[in-house]
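Everything below concerns the one structure shown next.
Shown here: the complex without one of its protein chains, the others still in place.
What follows is chain A.
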Amino acid sequence: MKMTIPQRIARGLVYALLLIVFCGPFWGIVATAFTKNTVQPGQLVLWPSNPTFDHFIYAWTEVKIWIYLFNSLFVVAIATVLQTLVSALAAYALARKKFRGAAIVSLAIISTMMLPDEVIAIPLYLILHAELPLLHTSIYNTYAAMILPVVGWAFSVFLLTEFMKAIPRDLEDAARVDGANELQIFWRVVLPLVRPALGTATIFGFLMIWDQYLLPLIAVDDRNLYTIPVVLRSLRVDEVLQQNIFIAVTVIATVPCIVVYLLLQKQFNRGLMSGAVKG
């Protein structure tokens, strides 16, 4: 369709407006983080004058942001892998096996999809504090307390179950005739066939776990275990911390999500769309 010149200009203006509104603030924090001169609170610059890495170096060595970055990355890496694995195992049973109780199990798991995690925060806090049998200690104030509660995620189980249902029985039967056992069928036949869905489950899991705020807030109170989202709030109220350094910290906290999103964009969009089509 050919557009007239005024139409082209109008389109261009709309694009520019959208980019300014949705990306402008991110550009602002990046430019400010690289600016040598101290900015006033609330101020952002459009272009770094006297560009410098100093604020990042200070954030890294003095604020020790690497501790919190490590905590976040450690929790998100372990939890995402466990979440996807546990979901895939469960999905295999729900999608490929007929057994008594299957309906009840899938209903129980799917019912937690409607459950906002926030409403179980208080009982969860008490359960994290509870002493485990035999171990005589609780998982409170450990990485496990931030990891284990997010391992069970109904969305991921549901998504993988739907995809595993679509695999033809013949492939599984052929493998079985060749003498493959259940684990081999799961690992060598079914998982490779649902690889795109695994990608989708992984990126949604990553973002969901990275974004956890209330859970680390109630799961640990040792500052050395804080994740990036939790530590931001305590750094903000730190009066001595220069504004540019705080902004540099914010930039560091933004990078992992954006990198993961750009790398796994295709899988991400597929996930959103499968949600839209199913309604």
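Things worth noting here:
In this section, contacts are C-beta pairs under 8 Å (C-beta built on N, C-alpha and C of every residue); 3 or more make two chains touch, one makes a residue touch a chain; residues count from 1.
Keep in mind that, in the parts below, contacts and distances are computed from a predicted model.
This complex has a chain not shown, and the name its UniProt record holds, of "Peptide O-xylosyltransferase", "Sugar ABC transporter permease", "Deferrochelatase" or "Formyltransferase/hydrolase complex Fhc subunit A", is "Sugar ABC transporter permease". Contact with the omitted chain, checked across A:I67, A:A175 or A:L232, is made by A:L232. Contact with the chain that does not appear here is found for just one residue of A:A59, A:A90, A:V194 or A:V220, A:A90. Touch with the chain that is not drawn comes from one residue among A:E62, A:E131, A:E182 or A:D238, which is A:E182.
Considering the complete assembly, chain A touches the hidden chain via residues 11, 14-15, 18-19, 21-23, 25-26, 28-29, 40-44, 85-87, 89-90, 92-94, 97, 99-100, 102, 105, 108-109, 112, 114-116, 118-127, 148-149, 151-152, 157, 181-182, 186, 207, 210-211, 213-214, 218, 228-230, 232-233, 236, 246-247, 250, 253-254, 257-258, 260-262, 265, 269, 272-273, 275-277, 279.
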